[in-house]
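The complex appears here minus one protein chain, its other protein chains still in place.
In this document, chain identifiers A and B correspond to the written order of the chains, with residue numbering beginning at 1 in each.
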Amino acid sequence: MTEKTSTIDVNKPRGLRQYQWEIFLVVLFLAVNVVNSFLSPYYLTLDTFVSTPMNFLDKAFLVLPMTMIIILGNIDVSVGSIVALTSVLMAVSYNAGLPMPLAMVLALVISTTCGLINGFLQIKFRELSATIITLSTMTVYRGIAYVILEDRSAGRFPSWFSFLAWGYIGKVPFILIVFVLAAIVFAILLHTTRFGRMVFAVGNNKTACEYSGIRTRRIILGVSVITGLMAGFTSLFLTSRMGSTRPNVALGYELDVIAMTVLGGISTSGGKGRITGPLISIFLIGFLNYGLGLRNVSAQVLLIILGFLLILSVLVQNFTDRPRQKAPSKSGKSAAPTHRSDAGSGSDIHGNSA
Amino acid sequence: MKKTFTVVALVLIALALVMPASVFAAEKAKYAIVFKNTGNPYGEKQMEGFKNGIEEQGFEAILRAPDLPTAEAQIQIIEQLIAQKVAAICIVGNDYDALVPVLKKATAQGIKVFSLDSSVNSQARLTHVNQADSEKIGQTLIKAAYDMAGGKGEIAILSATSQASNQNIWIDFMKKELAKPEYKNLKLVKVAYGDDLRDKSVSETEGLLRSYPNLKVIIAPTTVGIAAAGKVLTDKGLKGKVMLTGLGLPSEMAEYIENGVCPYMFLWNPIDVGYLGAYTGVALVTGKIKGAVGDKFSAGRLGNYTITKAPDGGTEVLLGPPFKFDKSNINDWKKVY
Partner (left out) sequence: MQSQDKMQTGQSADGLTKAASRPDASSRAETLVRNTETYRELGLAIFIIILSVTFQIRNPKFLSLANIKDMLANTAILSILTVGMMMVIITRGIDLSIGSTMALAGMITSLTVSANPGISPFLSLAQGMAVGLAAGLTIGVLVAYFKILPIIATLGLMNILRGMTYLISKGKWVSAYQMSTGFKNLSTGTTFGINNLIIFAVAIYIIYAYFINQTKTGRYIYAVGSSPDTAELIGIKRRRIILLVYALMGLLAGLAGVLWVSKFASAQGDTAVGYELNVIAATVLGGVSVAGGRGKVSGILLGSILFGILANALPLINISPFWQQFIQGLVILAAIISNVLLQRRNDRLALKKRVI
């Protein structure tokens, strides 16, 4: 991957210029809205902007921790399965007699535990990349959901439960309020606390951090636990939106979440990024989907568009990354061994030679 | 740079606010059908029939299907349809209960909601368009198995996965039918699940053949399962020793009916199902029927229909008895669907 000769980038743009990517996203967002309103007369209503987010905000809760994960230099494809397992267990326990509020708490406990397991595996078996670990746990978690619920569905929640996903406080959807709060907490966590700084540090250069005495294991564990917790939130809102659940819910969520995060300007090489980008791209992709849907664009075409978007956004980022990070050596290739891929220790996503 | 951005953005916003209203002329009423997933020829034919029926009556049809057969995906689509202020939504449900909140939202906005093929909770729908009487399906399939087995022997069922409501309803009726005295020599040894996956259905069929060497008949009430079983039986040269029947697409089963592995099987015309759905939808919107038992309406070339009571407490409209496909007619139908 691209090398940095120093992590202190003296040429780092200051002022408004450093928000280049976010500005680009905002313009894109406006363009999407314009095109959408051209395409369909039903688009430009207050209702669109207020209630459409209710459709995709449950996923958005996962984008917040995914931002952290990718900054850390990892990836997590098991989030959808954690949502499914949590949802199933919540429904089953409620139907078995547990009071709903307790079932909801149980959901959060379970999801956090799943995150904990992910993190635990990552720190105990550091040779293994997060990719393969979460690929396996993805199968296991959803597998457990299938064992429990097989091909049935479970639901019949109390009617107040649907308030989570469908309710308004005044004119504002409840889920939007919760999400904004969560986003603020994450922004503070990532950009102002010591924990957040360490996430950036570990993502930038894990080995150096370890030698500097930073407890990288705790950071990884912490991020995984947070991911689990947020998956629990997603599960609560998703289940509330449907009023019932099955083992196959949240299928494909990982792709959407990763796409939203990466499109938001979080570089997959790790160590840098800002929460603002993903926040914008959540709405960008959400409204893009919605607008296209209003024109009844077929699912196949949407698939292709999402795939292209994902690749395109990484491509563009890689291009805009390079000029600032060109090492002073004359060849464009890496002339010095990368500080990230020490022989013997496993490849996380940077150790990847590609 | 910054200035250019701002100017461009402002211009775009201004355009957006001014233009759209003038661009769109008055439109015909829109009727939407939402199938379970995309890339399914049965679903494509259903939607085609729906489209024909709607356009025949002078309206516009919207055909949607998600790429994954999940309820969440259908919820998103329904939200988009609500925003487009469609007159009616015809839903082929991926889940009996999960769509209820969003369908109730649609109803609250004046949209007529009814289900087709795979039903949703009766509280969220006005009525359900059913291909055929579930009980009759069960009876017909058991009778076919009985005849093929020569009156006695072991039979097995190869199902899909009951993601939608129909499979288990049919299997339950089959079991009920088997309990009757005239079928006392027919024994159901296993219900296997092929998940509607080609390779899994093949493995399950092979498993059945290994575990029950005296198996006489396989009933597969799923289009993927019956085709997979047909292939396995053909490849193993078991024609005549193990018989196959069930519900299958004529195009998929043509080969196996012609070579005799499957003497006959059943289905109904999905085009007709969609067509009936179209007329049901229009009748609901124009107020001709309310979805209650006893309502009558005319469905174009299909004739007149009456709404009846459905086993789940709601109401339904039945297309008709299942249609039998065998050597004599498969050639005509295999190109249709």
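Note that in this section contacts are C-beta pairs under 8 Å (C-beta built on N, C-alpha and C of every residue); 3 or more make two chains touch, one makes a residue touch a chain.
Note that the structure is predicted; figures quoted are calculated from it, not measured.
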item	value
Residue of B:K85, B:K104, B:K175 or B:R198 touching the missing chain in the full complex	B:R198
Which of B:P41, B:G150, B:G294 or B:P321 contacts the chain that the document leaves out	B:P41
Residue among B:A254, B:L276, B:I289 or B:I307 touching the omitted chain	B:A254
Full-complex contact with the absent chain, from A:V50, A:L128, A:V178 or A:I214	A:L128
Where the unshown chain meets chain A, residue by residue	1-2, 75, 77, 121, 125, 127-129, 131-133, 135-144, 146-147, 150-151, 255, 258, 262, 268, 299-304, 306-308, 310-311, 314-315, 318, 333-334, 336-338, 341, 343-347, 349, 351-354
Contact footprint on chain B, counting only the chain that is left out	37-41, 43-44, 67, 192-193, 195, 198-200, 202-204, 206-208, 210-211, 213, 227-228, 230-231, 235, 249, 251-252, 254-256, 258, 334
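As a convention for this text, only the chains that are shown with their structure count from here on.
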item	value
Chain B to chain A touching residues, read off their complex	2, 5, 8-9, 12-13, 15-17, 19-21, 23-24, 38-39, 62-68, 70-73, 75-77, 79-80, 83-85, 95-102, 105, 161-163, 193
Touching residues (chain side chain A, partner chain B) in the complex	16, 23, 26-27, 30-31, 33-34, 37-38, 40-45, 47-48, 52, 55, 151-153, 155-156, 162, 165-166, 238, 241-246, 248-252, 289-290, 293-294, 296, 298-300, 302-303
